[in-house]
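Shown next, in structure tokens, is the structure this report addresses.
For this depiction, one protein chain was excluded, whereas all remaining protein chains were kept in their positions.
Right, chain A next:
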Amino acid sequence: MRFLIALCLVALSTLRATAAVDIQEVESPNGIKAWLVEEHSIPFVALELRFRGGGNLDAEGKRGATNLMMGLLEEGTGDMDARAFARARDTLAASYRFNTNADSVSISARFLTENKEESMDLLRQALVSPSFDETAVERVRQQVLTGIRSSQTDPNDIASRAFAAQVYGDHPYATEFEGTAESVAALTREDIVQAHQNALTLDRVYVSAVGDITAEELGQMLDDLLTGLPESGPELPGDAILTFDGETTVVPFETPQSVALFAQPGMKRDDPDYFAAYILNQILGGSGFDSRLMTEVREKRGLTYGIGSYLVPRDHAELWVGQVASGNDRMADAISVVRDEWAKLATEGVTGEELEQAKTYLTGAYPLRFDSNAAIARILVGMQMDDLPVSYVETRNDRMNAVTLEQINRVASELMQPDKLTFSVVGQPAGL
């Protein structure tokens, strides 16, 4: 009954929402490439910059240097201290966000058309000539250490750490890019200056802009903004060698609800089967209320509030990851259901109905992501980092729809490895 209604509606009218963004490929006079969507109806611009490398570029023994450096970019430049910088930024009603990840660092800026030049000039100072003065270093170091201390007793963070240490061997992914209390305490100003030279380099920058700006203006703006950064940075790490022992490891921690991470090998973003794997994951544990894991663990048994799974194609490793939280007395049941579902999907595959339903959802939800200038800017930078063409926005749903039942079930049997599914549990789970 429920599928009948749903499918009839789809048949009656095709989905009208489309990701109708007109992407221009822009190159600045100095050769910096960017993607642009002009949207002149609201007088502001969202600018997204990403530099590949991120925490992976931390030098030996300097874990956390990139993260601390990024936290200091807004804390003073030239003759401005942190407070003068913040006052200048707020007077312009601009905002800059500086973020670190394992694979990249990002800068998300938002500024009014009327303050374009001043807003970019200020951001240039933060990016190109941060002062890293000692007072600021100490202040931000204490803030980072406060975060690290808090994460020591957060069950989700404990699970992530235990999991990474177990899976990633001696790759940088095995430790957190925030560093440890010891490594962060030992970082010197020279370490931070070096991290700045390493992380923000022109050969690894990806740019997108969405809003009230033209291609010509953007090109000039990028030259003004970025010229002066180093041309190239140090080598990136190689691929991680992953270990999945298929066991369930418990990290004892006194808390009422256990949290679990689980994973097995994933798939590269450019694999011809990636779309099939993506749909497979949607059916298994993707977003929405209709996945197999959500149905079996939550809707039928009430064992959790939230469960989900994700394909995680990182720059140097591919994983298929899931997470679930369940009371200490029920986690063993939740894990047992997850293992059963994993094995069942590997051997039996999906039904044609499930495949069609997942396609309809994924192709319909895709254009809904393009719902603000800032969101579009983030999507465009992500596409560039994944080496996707501008046309991907239009072809993506066709490629999703091209996945056949034979293909997805072949991928299910090839990719899914129930004996490799490895659990890392934090809490006091009974019976594990």
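Criterion: a residue touches a chain if its C-beta (ideal position, glycine included) is under 8 Å from a C-beta of that chain, and two chains touch if they have at least 3 such contacts; residues count from 1.
Heads up, the rule we're going with is that contacts and distances are computed from a predicted model.
Novice: Any idea which of "Urea ABC transporter permease subunit UrtC", "Lipid II isoglutaminyl synthase (glutamine-hydrolyzing) subunit MurT", "Putative zinc protease y4wA" or "Glycine betaine/proline transport system ATP-binding protein" UniProt assigns to the chain that's been left out?
Specialist: Options "Urea ABC transporter permease subunit UrtC", "Lipid II isoglutaminyl synthase (glutamine-hydrolyzing) subunit MurT", "Putative zinc protease y4wA" or "Glycine betaine/proline transport system ATP-binding protein" considered; the missing chain's recorded name is "Putative zinc protease y4wA".
Novice: Looking at A:Leu303, A:Val321 or A:Ala412, which residue reaches the missing chain?
Specialist: A:Leu303
Novice: With the full complex in mind, choose from A:Leu68, A:Ala82, A:Leu319 or A:Leu345 the residue touching the hidden chain.
Specialist: Looking across A:Leu68, A:Ala82, A:Leu319 or A:Leu345, the contact with the absent chain belongs to A:Ala82.
Novice: May I ask which residue of A:Ser183, A:Thr248 or A:Asn373 touches the chain that does not appear here?
Specialist: If we include the chain that is not displayed, A:Asn373 is the one touching it.
Novice: Touching the absent chain in the whole complex: find that residue among A:Ser287, A:Thr347 or A:Thr395.
Specialist: Once the missing chain is taken into account, the touching residue is A:Ser287.
Novice: For chain A, which positions touch the chain that isn't shown here?
Specialist: Touching the missing chain: residues 1-3, 5-7, 9-10, 13, 15-18, 20, 39, 41-44, 46, 74-75, 82-83, 85-87, 90-91, 93, 110, 112, 139, 142-143, 146, 149-150, 152-153, 155, 254-257, 259, 287-290, 295, 298-306, 325-327, 330, 357, 360-361, 363-365, 367-368, 370-374.
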